[in-house]
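The complex appears here without one of its protein chains, the remainder shown in place.
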Amino acid sequence: MADQRPDLFLGVFREQDHTLEATKACREAGFTFYDVFAPYAVHGLDRAMGLPFSKITWVTFLCGAMGCIIAISGMTYVSAWDWPLNIGGKAPFPFPAFVPVMFELTVLIGGLCTMLGLFAMCRIFPGKKARLFHPRVTDDRFVIAIEMDEDFDESKCREIFAQHHAEEVKQVGPDYEAAVAEGGAA
Amino acid sequence: MEIRTNDAELNDMPPELRREVELVSKGRRDFMKVTGMAAMGAVIAGCTANTREVKPLLNKVEGVTPGVSYYYASTCQGCSANCGTLMKVRDGRPIKLEGNESPMGGGLCGVGQAQLWTLYNPDRLHHPVNKAGEKVEWSALDAAAKSAVGAGAVLLTGTINGACGREIIERFKAKGGRHVAYDAVSCYAIAKAHGETHGKAVIPRYRFNEATVVVSFGADFLGTWLSPVEHARDWATQRDLKFGRKAMSRLLVLEARMSLTGANADERFRIKDSERGAVLLELANRLGGDFGAPGKHSVDAAALDKIAAELKAAGRRGLVVSGSRDTREQKLVNFINHKLGAYGTTLDATTPSQQKLGNDDELAKLLKDMEAGTVKTLIVWGVNPVYDLPDGAKFKELLGKVANTIAIGPRADETASECAWIAAEDDPLESWNDFEPVKGFHSLAQPGVRRLWDTRNGFTSLLKWLGDPDGNKEYRDVLKTAWEAGVLRGQAWGSAVETGYVNRIAGTTQPAFRDAAMGDVKEAGNVADTGALEVVVYESYNLRDGRHAVNGWLHEMADPMSRVTWTNMAFMSPTTMEAQGVVEGDVVEISADIEGRKATCKVPVMRQPGQAEGTVAISTGYGRTKAGPIVHGRGKEEDAVDPDLLADGVYAIGGNAFPLLGGKPVAGSLSKTGRRIKLAKISEHDSQEGRPILKQTSLEQWLKDPTSGNQDEIPPVDVTLWPRWEYKGHKWGMTIDLNACIGCNACQVACSIENNVPVVGKDEVWYRREMHWIRIDTYYEDNDGSKFDGDLTKDANPEVGFQPMMCQHCENAPCETVCPVIATSHTDEGLNAQAYNRCIGTRYCANNCPYKVRRFNWFRYEHHNLTMNLVLNPDIVVRSRGVMEKCSMCAQRIYDGKRAAALAGTDVKDGSIQPACAQSCPTNAIIFGDRNDKESKVARLEQDPRNYAVLAEINTRPTVTYLTKVRNRPPKESELVLERGHGHGHEAEAH
Amino acid sequence: MGHVYSALRKPLVHGDKTLHDVTQDVCSSIEGKPSQLWWLGFFGSGAVMLMFVALVAYELYEGIGVWGLNKTVGWGFDITNFVFWVGIGHAGTLISAVLFLFRQKWRTSINRSAEAMTLFAVVCAGLFPLIHMGRLWIGFLWVAPYPNLRGPLWVNFRSPLLWDVFAISTYLTISAVFWYIGLIPDLATVRDRAKHWGRKLFYGVLSQGWNGSVRNWNHYETAYMIFAGLATPLVFSVHTIVSFDFATSVIPGWHTTIFPPYFVAGAIFSGFGMVLTLLLIARKSMRLENYITLDHLENMGKVIILTGSLVGLAYGTEFFIAWYSGSMYEGFAFINRATGPFAWSYWIMVSCNVLSPQVLWFKKLRRSPMVLFIMSIFVNIGMWFERFVIIVTSLHRDYLPSSWSYYHPTWIEVATLIGSFGLFFWLFFIFVRVMPAIAFGEVKGVMDMGKSHGDHKAHGANPEVSHG
Partner (left out) sequence: MNAKLAVLFFLLTIGMAMPILLGFREVADVQLPNLHTNYQPTQPIPYSHRLHAGVLNIDCQYCHTGADEGRHAAIPSLDTCWNCHKTVKGRTASAKESIALLEKAYNNGMGEGVAWKRVHNNADFVYFNHQTHVRIAQFIDADGNVTDGIDCAQCHGDMTKEGVARQKEQLTMGFCINCHRDQNQRHEAAKLPARAPVNACDACHR
């Protein structure tokens, strides 16, 4: 697989505004983004990259609904079906009493699944080795990584990067798994 | 060693008691072997979890099935009343005492039921001992006693009234011995007065069921006087307004302290004991006597006129009783009763009470003889004179002058421990005996269990010492022979044992009244004032004369008036307390100079609304020093008494009031010790704050409008989100007639014993953690029936109401809804069931109970004593620590009743199932039944306009309901004659 | 996409900080050797925590009877502490989630520690219902609806206590998740700065290979907003359900429809009080004045006076309704609160919760850290007593006067309460050593706020902006 992947062309930036502008410029130039890296959530950067809205909302919605259904069906089974006991003279199916637990289970299952969904969508998990394109990308550096595919134009790219105050511009080989620094000290 | 509990985690605990049934079935006389085997099984089982051993008997006992309870009739020996009892015997051990219906009554008071504790309390003598407390052989003791008994020997006992018992006493006398009987709380004055006025020194039998007007001068006949259970039942028949009855009797009480009888009075006057003679004299004057001018007293003339008029109107259905120890006062009482024509109806001197046969004059003579050194041998049996004589200290001294002293008794009490020998006596529940509480009424006592230890029947001991051949027989055989000769008159012995009594009551003409005897009564009406503080000593409701000081159940049975447990108190009215400068809990020393003798008693102060000003009332029974570890006021043995208190001479359980007992009203003085102790109260608040909890009305109002007192300001609205549950089969319910409840606490003790409710000790009660499933709420009310504002200094003579309160088994139970684990839910038969083993102890249910009837096991309460554990009911689990418990309406009895009906192939009959509280109630105030059975009493009472549910407005829909209390408040002049037609008494009898 | 903020806004971060400075400032507290003060705090609170453990062990061994509860007052310090800690636990999520949804950017410097506080407070809170059970060893199992050998016997979903079980455990879980999700990018930063292999491993595992990818940030930000959206109703629901413990009962003083909003307002009030206490300590001791500015404090002061007044209004409303209902029991319950044997606790509550926040009407006092600190302590005390008043004074005199009683707390109960503070602070001390106490990932995102635009080379201080 690795040999089929194109090389990456990296630009390292110090300011979020420069990164944002450079990203926009790269997109206008029609380059394919491998990814952009930022130490914090820069508003608009994802849209500048042309990323769609995250689908994780669906995970939350469906799992939350599932939680609610589990709650109401489970409680109905337990209270009204399996053993309808006379508790305080109340009916075997006291719906108002079920509302709190329905809500809590909606939130609980929805929330937990959102977390798992996030990990799955981000493809992160405990023990995963972080691949950093700059040692300080989690501190104060921004990195734009452009795939050097057929749409790529190196000179144009260099120009864009330079125009937007890139601190460093470099190319990493197709086997970039080994080329990039792994998580560690700066 | 633990008893098995409902705790799943403790299942590897030894199974000896909950499972002893397979081990036990040798019948009730082979007990020792059984306990031994049980203990062995426990040791084995304790080693290997989940392996339990079952050791069957070698030979099956015919007619006894393991795990099945059998009832045996016997006689209670808890006090002098000698009520009939039924012993519930399970696998060879009695586990419950109940009242035996007989012409003498039915029901059993708390004291009587608690006798099981005394039986199983391992703190009694296990063998005969000498003065040093060392074990001796029976042979050695017998040899010593035999040489001492004979001419000149004195036998000092309490009342012995049985046919066989008296015959043996005669044999003792025949050998030259002398018998002296006395009662610690004496009624000798009544007998002596009758000796003078009627020529027969007897205490008449009082028939309260015949009386429409009762005037009591300090006789607490509903509490402790003579035969309280019988009197209470008789009296209550005249107070019944259920099922169409429209009339009720009047009770007027003139007394110093607030007694249980006073609390139930329709009209109550506060007089000091020193005024009593004067009031009696004036009343006698108004009823045809002419005994001269009385001394000063506080009852105004108009009130006395009314009393006299009421008595006159009642005529032979009137009754005056007095608890006075003054013979002249009693003669005045006799005079009044004679004038009313009451002899023959409300009191009967021809079939007299033999419940108190003590003779104080002979006791005084004995003391003189002992002082003179003429008594060589003294056998003390069944009494504790060192403790209960006013001058007990002197008696202790005099014992030293007697050469041979022998005690017969189950304990090394204050007197026995001063004697050279103690012949360990059986517990009454281990031995045969007979009684004749009323002339002609013979009652048998039989053992419920084989002797637990190496003890002996007291009569057998006596016979042996007399050298009588009967001494080598079983006392049962002696008894049988004597009964066959005198009592049975051809009736089979077996049938007598089965019923427990033989009734030969036969009245004759009443003896004539001798006016001549009234010569000296004027002095009785002119007693000198006792000054600022008159001392009233009375018999306590639980420990009585002190013999029950070993009994934890009774220590924890609250004083009905003050709701205080584990001590006696110096009761004073709030005004007197203010005058004396003391507050509740102050330990004070009450001292008095009685006929040259200095007497003191240290007790904490307690306020008592309604007590006469300038009096202090102290109960007897407390302050025992040799009654075992329980005198420390703890449920647990290992906890020592507070050393500070001991140093001060104040036992945690009060002081001995007997020294303050005088023949005449005693002038006392009070000094503070500077110490204040915490009083362990079951209830802290006296007033119901104007809330409609104990609803009441007056007879006058009720006759006009049967719903009076039971009209809600805001009637409960029946709002519900959901359809009601239907109860198709049985729907158990209970109705409590507040008119009948006298607040005696019998139900509370019955419940505790039936349901294995633990005794928690003084400190825990102080924390308000008593475990009683049923309690009697005592509420004080302003005399006009209005709201009692809680300011006790203003309400000098309040009215009192008692309300038994237990789980109300609400249909819409607030407790059930809030339990997260369904430890409590409603049964198909309308009961609120609590599954202890499911309970996780959040206490939410108890918080949410508007009636506060749920009890939490704060600790693992004491069940480590194997012998004491024999009293536990095997049909009920012992609850673990951390578990909520409460009244189950005696579910075990309900299922037993249903099973019995199913076996008989019939429906459950109304009245065939009785919870322990209802069974024990002397006045039948508690009625249990099936609300779905339209013929049942509870269902019929639902229609009674007096029927109400407590806190109905919060829509809990309790299945326990109450009937409004109706007070027969003082009638207006014109209404003196109530409905007192003929046939009234017969109607009462029919009940 | 602009972050063209008005220059009139005050900066949220003071001082002349670069992005790296922020990282450096926050990480230094967890990278260097701990200060003596930290050790003192750690061991001090640890000792109190051990006392807590010992007392709970003693209570479980002997029985609930070692507390002063009785047949009438079945809940005392235990449930008071529970509600108190749950209340404290509300501010964290509120600051994180609600302020996030309302785009209150000033939250960023305090939300991390507030969330941690939530978590630890809920841990403390959750312990009390557990240890107050008579049979804890089975109780915690039996409240769970699991298939068992008892046939069809499950649990009672009608019981507010069971709702509590679900509410508290959900709240704890979701708060922890929310907190952890927020931590991941910061943990990645710490990981990348780590030199020791152990730290690399520890933070490496926890940060799950986060590398700042914008593709991940895209999901992350959506998920974060979802969590904020879930946590906001959750935080309101939790105290509502806690209030149901009382509101659905029949006891006068408990049976009150005002409880849900009243409890939520009280929870926010007490939570902000506790956040303020902690922040003021942290601000002073960890020199975070540049991150936790006076403006932050003033904002919190405003929230406190708002919620304090809401609580005060609730006190008044309760009395009005008790009178207006015409129920003698209800009326008595409230008169008894103010004049009965426990009146002392009622008046402590009123003076701490209603009277003391009134000083915050004055801007000068609102901006004085000392005044705020003293006030926050009052609020903490007052809110503890509020729960005590609700629980104990309602129970000790309810319907039947015969059962009225006083509640004598034992020293064990008092010490258990103190011990729970030990546990709370002990956890907090561990937290500030182990986790980045300020969400610097978020702080960096708002650093531009209120700063002059244009100078991209360095974020120089703007001379026009006063530093307060």
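Letters A, B and C mark the chains in the order given here, with residues in each chain numbered from 1 onward.
Throughout what follows, a contact is a pair of C-beta atoms (placed from the backbone, for glycine too) under 8 Å apart; a residue touches a chain by one contact, two chains touch by 3 or more.
Just so we're clear, the structure is a prediction, and the values are computed from it rather than from any experiment.
Asks: From the listed residues B:834, B:848 or B:924, report the one that touches the chain absent from this view.
Replies: B:834
Asks: In the full complex, which bits of subunit B touch the chain not displayed? Write them out.
Replies: 4-9, 11-12, 15, 18-19, 21-22, 25, 37, 41, 44, 49-60, 65-68, 824-829, 831, 833-838, 875-877, 888, 891-892, 895, 899, 902-903
Asks: Please output the residues of subunit C touching the missing chain, sorted low to high.
Replies: 138, 141-142, 144, 146-153
Just so we're on the same page, only the chains that are shown with their structure count from here on.
Asks: Which of the two pairs, A-B or A-C, is linked by more C-beta contacts?
Replies: More C-beta contacts join the chains of A-C.
Asks: For subunit A and subunit B, what's the span in angstrom between their mean Cα positions?
Replies: About 80 Å separates the centre of subunit A from that of subunit B.
Asks: Express in whole angstrom the distance between the two chain centres, defined as the mean CA positions of subunit A and subunit C.
Replies: The computed centroid separation for subunit A versus subunit C comes out at 29 Å.
Asks: Please list all residues of subunit C that touch 2 or more other chains.
Replies: In subunit C, residues 153-156, 158, 160, 162 touch at least two other chains, as defined above.
Asks: If I count partner chains per residue in subunit A, which residues reach a count of at least 2?
Replies: Residue numbers touching two or more other chains: 87-88, 90, 94.
Asks: Enumerate the contact residues on subunit A facing subunit C in the complex.
Replies: Per the touch definition, subunit A meets subunit C at residues 15, 17-18, 20, 35-49, 51, 53-54, 56-57, 60, 64, 74-75, 78-79, 82-83, 87-88, 90, 94, 97-98, 100-101, 103-105, 107-108, 110-112, 114-115, 117-119, 121-122, 124-133, 135-140, 143, 165, 183-186.
Asks: List the residues on subunit B that touch subunit A in their complex, please.
Replies: 720-725, 810-817, 819, 822, 825-828, 957
Asks: Quick check: in the complex, which residue numbers of subunit B touch subunit C?
Replies: Of all residues in subunit B, those touching subunit C are 7-9, 683-685, 687-691, 693, 714, 764, 767-770, 775, 777-779, 803, 805, 814, 817-822, 838-844, 846-848, 850-852, 854-860, 880-884, 950-951, 954, 956.
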